[in-house]
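Complex shown without one protein chain; remaining protein chains in place.
Just so it is clear, A and B label the chains in written order, and each chain counts residues from 1 on its own.
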Amino acid sequence: MAFQIVINLIIAFMWMFLNESYSAPGFIGGYLLGILLLFLLSKFIPGTFYLKKFFKIISLILLFIKELISSNIDIVKLVYTPNPEVEPGIFALPIEVKSNWEITLLANLISLTPGTLSIAVSNDNKQLFIHAMDIDDIEESISSIKNTFEKAIMEVTR
Amino acid sequence: MTEVLAATENILNVTIIICFTGISVSLILLLYQIIKGPTQPDRAVALDTIGINLMGIAGILSIFLATTKLTDVVLLIGILGFLGTLAIAKYLEKGVIIDRDLD
């Protein structure tokens, strides 16, 4: 990945010098040209095309914004219902991600999504304790968290 | 056409006043929560939210006064509120803020 970025920068500088236009628009044009060249020649360069990872990060951010808005609508509905019928509880979520900052990212994402709030990480980094506002089925919410967030984070980091 | 533009600007001014009122009401509710709150973490939650509401007031004030000087203030209140909340949480958890024996 770092190798591809270096190649891209070299192409951008060469484009700038060949054009004899030493300005930011010239550099950006060269960088875009480099991205096009790398995309066309991606079969001959080792490693996967580095923009693929970039698109995965973008899709993770979009998923996060969507969940944030839906969770806010839930909270506003719950605040303005008289006598809310909530059934709060704390459940344990077994996690597969290992490194520290993956766990941090997962806990942050869980905190800002509908109905869940991460409370603590167990000592052996294998379980995450989650306070849930109103859940019908614990197994279902565990599998939904594992299928959306953990999968998206693993796609970005691995 | 210009009349419509002038009308939207008038509505914007009224909106700013409505937003000030709304955030002030929420600040009063949070102050009530700080005084009442049965346990210490309740008060910490309310204090954290007060910091966020002050950021909102600074943001709306920068529209009201049409200045960019207050954008620094927004960022600084955010950072100080975060650090203050962390300090309060650590104090509630361990009884000290800076623990000397790092394990």
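Everything below uses one rule, namely that a contact is a pair of C-beta atoms (placed from the backbone, for glycine too) under 8 Å apart; a residue touches a chain by one contact, two chains touch by 3 or more.
Just so we're on the same page, contacts and distances are computed from a predicted model.
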{"item": "Chain excluded from display, named as in UniProt, from \"Phosphate import ATP-binding protein PstB 2\", \"Glycosyltransferase\", \"Carbon-phosphorus lyase complex subunit PhnI\" or \"Na+/H+ antiporter subunit G\"", "value": "\"Na+/H+ antiporter subunit G\""}
{"item": "Visible chains in contact with the missing one", "value": "A, B"}
{"item": "In chain A, positions touching the absent partner", "value": "68-69, 71-72, 75-76, 78-80, 86-92, 107-108, 111-112, 115, 117-120, 122-123, 127, 129, 131-133, 135"}
{"item": "Positions on chain B where the hidden chain makes contact", "value": "1-2, 4-5, 8-9, 11-12, 15-16, 18-19, 22-23, 25-27, 29-30, 32-33, 39-42, 44-46, 48-49, 52-53, 55-56, 59-60, 62-63, 66, 68, 71-72, 74-75, 78-79, 82, 85-86, 88-90, 92-93"}
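As a working rule, only the chains that are shown with their structure count from here on.
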{"item": "Between chain A and chain B, centroid-to-centroid distance (C-alpha), Å", "value": "27"}
